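A single protein chain has been removed from this complex, and every other one stays in its place.
Read from first to last, the chains carry the letters A and B; within each, the first residue is number 1.
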Amino acid sequence: MIFIKKKTGIEKKKARWGFIFTIPAIIFFSVFSFYPIINAFITSFYKKDLLSLSKPKFIGLGNYKYLIHSESFWNSVKATTIFTVGTFIPLVIISLILAVFISSRKRFQKFFQMSYYSPALLSSVVAATIWLLMFDPRGLANQFLNFILNTPGKDYKWLTSSGMLRLATIIVYFWKYIGYFTVIFVTGIASIPQSINEAARIDGANRWQVFSRITLPLIKPTTLLVSVMAMTQCLKTFSTQYLFTQSGAPLKPIDVITLNIYNTAIRDHQIGRASAMSIILFVIIMVLTLIQFRVSKAEEVQY
Amino acid sequence: MPKQKSYFFSTVADILIWIFLTVFAIIVLVPLVFMFTASFMPAKDIMSIPYPWIPKTFYIKNYWQALRGNDGSFIYVRNILNSFLVASVTSIGTILLCSITGYGLAKFQYKGRNFILMMILSTMMIPFEAIMIPLYLIVTNLGWQDTYWALIVPFLMSAFGVFLMRQFLLTFPDELIDAARIDGASEIGIFFRVVLPNSVPPMATLAILTFRSQWDSLLWPLLVIQSPKMKTIPLYIVQFAEEKFTNEGALMAAAVIASIPMLILFLSLTKYFIGGSNVYTGGKE
Partner (left out) sequence: MIRNKKVVIVFIAVLCMIVGLFGKTVELVFWTHEDPNRTPLEEAYIEEFQKMYPEVKITRVTYPSSKIKEVVLTAFAARKGPDIFNMEIQDAYPYVVKERVAPVDLKAIGLKSYDELLSMYVEGTMDPVIYNGKIYGLPLEVTNWCLYLNKKYFREVGLDPEKDYPKTWEDIVSTSEKLVIRDGEILLRRGFDFRYPYYFTEWLPLVVQLGGSLLSEDGKTAIINDEAWLKALQFMKDWGPQGKNLGSPTYQPARNEFNRDNNSVTMCMSGLYQIDRIKAQNPEFYESGEWMVVPFPVFENAVNDVRCNYYGHYYMVNAESSKEKQEYAWKFIDFMLSHPEDYLVQVGLIQPKNTLLDSEVFKNYPYADVFMSDLAKSQPVPLHPKGPQLEQLIREAIEDVMLTNVTAEQALATLKKKANELLQED
C-alpha cells in the first residue's frame, strides 16, 4: 500500500510526528529496561562478586554451564513450573467459569465482581501477613479444614510440608488475582452481541451448547490475553515466596527462579550467575509467550 | 414433558449457580473479614481456637498504636501520604506518556513502527529481580537516592500501558482526527484536545493498575529509600511488623489502615475497576 501511494508532504510530516510521539518511550525504555537487561546479559558471561572491587573475570558460558549442572537451579525450575501450572490453569479456568456464571445472572452481577476483586486491593505485604497468621497451626486454615473434613485437632502443616507449602503459595496468589481475571472475562462476555445468543436459543441450543459453541469461541482473544498475562505473572512471582521464606517457611519447595536469582545475588554475592539465571528466565517467558500466540493464531476462528 | 424437565433442570442449575457464587464469595472474603476483626482484638484472642470472629471488646488501642507507631512519631501518616503522592504522580505520568506513545504507534505509518512496538512489548517479560542492581546503579548515579524521583521516574511508563492504549486507539475514529487536522490544529493539539478527552475509559483502567502496583511495591523502595519520612506504606508495615513491641492486632490495624485508601478509591471508581476492562478485549462492543 505504502509503495503505491505517492508520499505527499503531509504524509511525511505525519510519519515524522508519529515517530516523535514515540521518542519519550524509546528514551524511557532504553534507560530503564534495555540498558539494565543488556547489562545483565553482559554480566552473565563474567564471574563477578557483588562485593569485590577486583576486575570481574570473563568466563564465557561458564555460568550457564554451571547452572545446567546445578541441582538448585533445576529445583527452582521445578518449583516455578509447579507454581505456574498449579496457579495459572486454575486461575484461567475458574475465572472463566465464574465470569460465565456471573454473566448469566440478572442481579448482583456487580456485587459478585466486587467481592472477587477485593483481595486485589491489598498490598502483597499485607496479604502475606494475613495469610501467615491464618496458616499458623492454630490459625484459621487448620480450623477450616478440620471443620470441613471432620478431623478435629489435625495439623495440616501448611507452611512446613512441601506439598502444603506449595499449595499455600498457590492459594495466596489465586486468591489475590482471581477477581482481576474474572472481571476481564465478564467484560469479554458482555461484548458478545446479545442477538447471537438469542438466535442460538431459538434454534434450540441448551446452555452448555451456547457456552461451548458460541461464548467460548467468541471470547478467545480475551482468553488468550488472560492466559498470557496470568502465565507471565506466575513465572515472575516473587513477593509471596519471599515473604513466606523470610518468615521461616522452608525454602526448597518454593524456591522459584526469581527467588533463586535474588538469593544468588544477595546472599551468595554471585551476580554473574544470578544474571545468567535472569537471562534464562527472560528467554523462557519470551518463548512461552510466542508459543501461546502462535498456537492461538493457528486456531483462529472466523466469525 | 421435555419442556418441564428442562425447566426443572434449569431451576436446579440456577440455584446451584447462586450457591456456588455465594460460597466462593464468602471464601474469598474470609481473609479480609479476618483482618478486620483481628484488628480489634488483643493478641491473645487472635490465636485462640476456635477463632472468635466477633471481638469481645473493641480494642481500639491497636489502631492508636498503629497510627502512632511504637516511637510515638506518627510517621505512618506521612508514609501514607507518600504512598499517595508517589502512586498518583506515577499514574498521571503513565497515562500521559503511554497514551502519547500508543497514539504514535496506532495512528501513524512510518518505518520501524512495528519494531518499536515489539521492543516495547518485550520488556514485559523482563523479571524485575534481573535488572534490580543495574537499575539501582542508574538511580544512585542520578543522585536520586532517598527522593521521590527514585520511586516515580523508573515506573513512569509500562509496556502493558503502551499496549493497552495502542489497542484502544486502533479503533479510534480517524474522522475525528482528520477533521481536527483540516481545522488546522497542530499534531500535539490534536492529541490533547481530541484524542485524550475521548480515551477516558482505558486511561482510567491504566491509572488504576499503575496506582495499585505502586501502592504494592516493596523491594524497590526498600533499596532506594533511607529516611523514615520518605518511606511508603509497605516499608512501614515491614518495619512495624519487626519492631518487637508490635503485636498481631496492631499489625492488622496497620493493614486495615493501609487498605482504606484503596477501598475508597475502589468504591468511588468501581465502574473503571470493573466496567473499564472492556479495553482488554480490544474495545469492540
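Of note:
Assume contacts are C-beta pairs under 8 Å (C-beta built on N, C-alpha and C of every residue); 3 or more make two chains touch, one makes a residue touch a chain.
Just so we're clear, the structure is a prediction, and the values are computed from it rather than from any experiment.
Annotation: of A:S161, A:N197, A:Q233 or A:Q292, A:S161 touches the absent chain (contact as defined above). Contact with the chain not shown here comes from a single listed residue; of A:I26, A:I42, A:L224 or A:I266, that residue is A:I266. Residues 49-53, 135-138, 142, 146, 151-155, 157-162, 246, 248-252, 266-269, 271 of subunit A touch the missing chain (whole complex, contact as defined above).
Seen from subunit B, the chain kept out of the figure touches residues 43-44, 47, 49, 70-71, 132-133, 136-137, 140, 145, 222-223, 226-228, 238-239, 242-245, 247.
Here is the rule we use: only the chains that are shown with their structure count from here on.
Averaged C-alpha coordinates give centres for subunit A and subunit B that are 16 Å from one another. In the complex of the two chains, the subunit A residues touching subunit B come out as 2, 11, 14-22, 24-26, 28-29, 31-37, 39-40, 50, 98, 101-102, 104-105, 110, 112-127, 129-131, 133-134, 136, 138-140, 143, 175, 178-179, 183-184, 186-188, 190-191, 206-207, 219, 221-222, 225, 232, 235-236, 238-239, 257-258, 261-262, 265, 271, 275, 278-279, 281-282, 285-286, 289. Against subunit A, the residues of subunit B that register as touching in their complex are 6, 10, 13, 17-18, 20-21, 24-25, 28-32, 34-35, 38, 46-51, 97, 100-101, 103-105, 107-113, 116, 119-120, 122-135, 138, 153-154, 156-157, 159, 162, 187, 191, 212, 215-216, 218-219, 233-234, 237-238, 241, 248, 251-252, 255, 258-259, 262-263, 266, 270, 273-275, 277-278, 280-282, 284-285.
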